[in-house]
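Handing you a structure now.
The complex appears here without one of its protein chains, the remainder shown in place.
Then we have chain A:
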Amino acid sequence: MFYRRAGIRHTSYRAERQLWPLPFDRALVALVFALLVLAPLYLGDLYLAGYLLPWIIWSTAALGLNFLMGGAGQIHLGYGAVMAIGAYTSVHLVRAGVPLEVAMIGGGLASAAIGIMFGAAALRVKGLYLAMATLAMQYIVDFVISHVPAISGGTQATIQVPTVRFLGVPIVGNTATYYMALAVGTVVTLFMLNARRTSLGRALAAVREKDYAAEVIGVGTLRYKLLAFWISSFIGGVVGAVLAVCYLRSISPDQFHIELSIQLVAMVIVGGLGSVLGSFFGAALILFAPIVLNNVIGSLSDTFALSISSDLRAHVPLMLYGALIIGFLLWEPLGLAKIYANVRDYFLVWPFRHARR
């Protein structure tokens, strides 16, 4: 009915390997992208700066982490620190007069250089032990940033991001910042979509499933694990720069603490390991569920004049949020992306349910 799979015959490898073989999927992607591009025209400041912009930025960060966790199977609990390195490097470069485009790349390279050092631990340790090694990175980077005034910026430990230009456009106000974040997000998304069908993606999948089996079939685990850390950290650094320039506008060490890393890991797991779409869903859930629940509970208690104490009113959303995450993991451990896939599978054959695969 919607998807119309009948009659599609692939006569070349190219056609068969398209990202979206079904016309319906292509139309849906184009529609969503068009809505995102036109968002500043029909959305107010609240939804543009309060919801869409952070969603794009956090999704891009989750994509970078997902490349490592879902793509190469290496856990990383210090992704917030990776973003901090990118943010601080790029902001200091910009303040030194380097153009933003170069500073962003510089931030990415700095993150990649430091990230790969801790990634080297992955060559020796796996699983929980790697989690500890990356956690150490989080704390070491936090410590260095907040204890070196030259990095963190004096007694107030805050540095302002000067007004900068990106590709000739001054990054001020909500629209320009949104488009810059969207541009970077689009590039990273395209990279992630395509990475999976390259030899790199397949090699990483082999490493993810069993690293010594990968070594046996001729995939160099040394090279690919380090490469995975390098790429993921590079993306993290660039996103850190975007976060600083487009969203935070003044950065301080506490914005990149362990909370950010845990938030990103949660986004990847709740969204779906290895899924591009899942990163977007996961970011939306983790970022906005607390806000939405708070607003719903708040307006309910106002409208019906419930006399609940402010303590309870503040904590009920937290309980619901926790229940929501546990619920999603219990009933759909493969993540939000799998829920979408279930719905899609249903409509693939709708209304002929008996024909389901």
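Keep in mind that, in the parts below, contacts are C-beta pairs under 8 Å (C-beta built on N, C-alpha and C of every residue); 3 or more make two chains touch, one makes a residue touch a chain; residues count from 1.
Just so it is clear, contacts and distances are computed from a predicted model.
**Student:** Missing chain's UniProt protein name, "YciI family protein", "ABC transporter substrate-binding protein", "NADH-quinone oxidoreductase subunit L" or "ATP synthase subunit a"?
**Tutor:** "ABC transporter substrate-binding protein"
**Student:** For the full complex, which residue in A:74, A:89, A:152 or A:279 touches the chain that was left out?
**Tutor:** Result: among the candidates, A:152 touches the missing chain.
**Student:** Hey, which chain A residues sit against the chain that's not shown?
**Tutor:** Against the left-out chain, chain A lists 44-46, 49-51, 54, 58, 95, 146, 152-160, 162-163, 247-250, 252-255, 259, 287, 290-296, 298-300, 302-303, 309-311, 313-315, 317-318, 320, 324, 327-328, 331-332, 339.
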